[in-house]
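Of the protein chains in this complex, all but one are displayed in their positions.
Here is subunit A:
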Amino acid sequence: MRQFYYPRTEAEAADIVRSHIASKMPLRIAGGNTRALIGHPVAAEYGLRSTSLSGILAYNPAEMVMTARAGTPVREIEAALAERNQMLAFEPMDHRGVLGTSGEPTIGGLFAVNSSGPRRLTAGAARDHLLGIRFVNGRGEAIKAGGRVMKNVTGLDLVKLLAGSHGTLGFLTEVTFKVLPAQAETETVLVSGLGEAEAAIAMATAMALPVEVSAAAHLPFTVRHRFLGNRLPDGAATIFRLEGLKASVKARLQTLVSALAGFGPVSRIAAPESRMLWQEVRDCRAYADGTSRALWRISVAPSAGHRIVAALRLEAGVDACYDWQGGLVWMRMEADPEADMLRRLIKAAGGGHATLIRASEAVRASVPVFEPQAPAVAALSARVKAALDPDGIFNPGLMYQEKGER
């Protein structure tokens, strides 16, 4: 990288983008750079970073909405929310552990990768909480989309489109998002020793109960020791989280425990340890291992996750753990990423997608990091990209290779 720009205003950012359109020099878009290793390597000599666009602009707890500049550290946002007993309900993942990066994750970066944790299963993803954005498009124009109210169907929802677009469609300058009251009580129910198929059934059973389980994950015996400093009971751990007002959690706990008793030994983890455990699940503690061994993030129907892993195990050395009732699989490869085989298995199991979230630069340069799309969808996505970034100035090739590249 030859140079990083750190614009202090949206207008400055727009100027930089316009000058790069003129010179046809692409820009590497980033916030705190903690998730910069996700995606294909980007061939850009210049970087445009949001970290000098920082600060909370508006926060009214009674309205449950916050507006912040895109480069505001997530840590600062979470501290401000905690002070008023509120939270980001989608539990954004901190990728530093698995990617081995340092620096401060920013609120803009978090929405740019649509990063959601265990509560995504019941509370929605980052994109569901993003109400409005400001961004600079690939024409160098400052654009506003969405707003700051929870119900808004005025015009096309460009907010969702930009969320999860990994900086390939625009440079976020400001985000407005929904926040929710923090949970007064947290309890975890743990079932020990289940195989992956049994765990899938136990999780589906729990999620069908009217007890509002807010998260369900399965930590196989190969990774169990990495959580809570190896203090979880022996064997695989299938874990269920109950949250809410004290009286609610107490009432639901009994129903849940009795429904799970038939599956295996049931134990409980109380609030402080519970919170830590789910934070470790959120950040994929199992594979925050300091290596760059290929790590897949697979998103499929909850009942399909373990089947795909079982089928792949017959062909390759893999290790996996599960969140989102089994629908989010973190899978670490012993050797090759086996992208083609994995994607064939996903298709055969009813569809979904796999993202190679971590791999060496050489691997990320040759293996499709994001799920290849059907031709018609790929063509449509390319047209959408062109509608926002006609000259391909932002993060070229990070998600998909563009026409004429390489």
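We adopt the following convention: a contact is a pair of C-beta atoms (placed from the backbone, for glycine too) under 8 Å apart; a residue touches a chain by one contact, two chains touch by 3 or more; residues count from 1.
We take it that contacts and distances are computed from a predicted model.
Peer 1: Tell me the UniProt protein name of the chain this structure doesn't show, selecting from "Nicotinate dehydrogenase subunit A", "Multicomponent Na+:H+ antiporter subunit E", "Glycolate oxidase" or "Aspartate carbamoyltransferase".
Peer 2: "Glycolate oxidase"
Peer 1: Taking the entire complex into account, which one of A:228, A:301 or A:341 touches the absent chain?
Peer 2: With A:228, A:301 or A:341 as choices, the missing chain is touched by A:301.
Peer 1: Taking the full complex into account, find the residue in A:150, A:270 or A:348 that is in contact with the omitted chain.
Peer 2: A:150
Peer 1: Per the definition of touch given earlier, which of A:56, A:204, A:228 or A:341 contacts the omitted chain?
Peer 2: Once the missing chain is taken into account, the touching residue is A:204.
Peer 1: Since one chain has been left out of the picture, which residues of subunit A touch it in the full complex?
Peer 2: Touch set of subunit A with respect to the missing chain: 60-65, 85, 114, 116, 120-121, 124-125, 127-128, 137, 141-145, 147-161, 163-165, 169, 180-182, 184, 200-201, 204, 207-212, 245, 247-248, 250-252, 255, 299-304, 324, 327-328, 350-353, 355, 370-371, 373-374, 376-377, 380-381, 383-388, 399-400.
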